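One structure, as structure tokens, below. Some questions next.
As you look at this complex, bear in mind that one protein chain is not there, while each of the others sits in place.
This part shows subunit A:
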Amino acid sequence: MSLSAASSSILRACARQQLPSSRAAIASCQQRRGVADASKSTFDSPFGSSKEYSSTLKIPDFSKYQSKKPPRSNQVFSYFMAGSLGLASAVGAKATVQDFLVNMSASADVLAQAKVEIGLGAIPEGKNVIIKWRGKPVFIRHRTQDEIQEAQKTEWQSLRDPQADEDRVQKPEWLVMLGVCTHLGCVPIGESGDYGGWFCPCHGSHYDISGRIRKGPAPLNLEVPQYNFPSEDTLVIG
């Protein structure tokens, strides 16, 4: 306690001795501020001065960084850069989407297997030919004139799946259709049944000479695939 009292008295003495000088410094500062002359200040503030508040505010000189070009060309330059970014993004987005779509489309070997070409010269009139197309049997019948007459004269409006013979064939003498019974998928037998066409042995569906369902459980006519005749005696299915 005695020691602390001694030390505090020493400190007080020091403070008393230092006080006058520090007071003088503060007073000089206050005087200078009152004069409001920045040039006399020893402290050069980076925040500068202005005309109104010359003592505290000073705007730095940015003219070194100012563009020498006209303002319009700077504007055009920044729009050009933004537009170039847009161009690159558009090209990239298009390429990405296109790659995905091309990846999804069928490859050349799949496309090559999707078609079957048949020479029709080997099929005599009144005969059936069964070929395999995409894993399914396809019936091709070279119909005689009598059969064409019979198929066209049928009252198709009253059938279960009404369809005219003209809608089922491209050339009347060539009947092309999928050999899959529309009931449960058996393969019908040709040149049999009550209507001179096809007969499905599984559940007894009778198809006529145009492949239309006439009797039995099948709900629809035999399906006609896409086909065309590139020349007079060739047929391409698919």
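Just so we're on the same page, a residue touches a chain if its C-beta (ideal position, glycine included) is under 8 Å from a C-beta of that chain, and two chains touch if they have at least 3 such contacts; residues count from 1.
What we mean here is this: contacts and distances are computed from a predicted model.
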{"item": "The complex's invisible chain, by UniProt name, from \"Complex III subunit 9\", \"Apoptosis-inducing TAF9-like domain 1 family protein\", \"NEDD8-activating enzyme E1 catalytic subunit\" or \"DNA replication complex GINS protein PSF1\"", "value": "\"Complex III subunit 9\""}
{"item": "Selected residue (touches chain absent from view) among A:K69, A:K115 or A:H203", "value": "A:K69"}
{"item": "Of A:L87, A:L111 or A:L184, the residue in touch with the unshown chain", "value": "A:L87"}
{"item": "Residues in subunit A touching the chain absent from view", "value": "69-70, 72-73, 75-76, 79, 83, 86-87, 90-91, 94-95"}
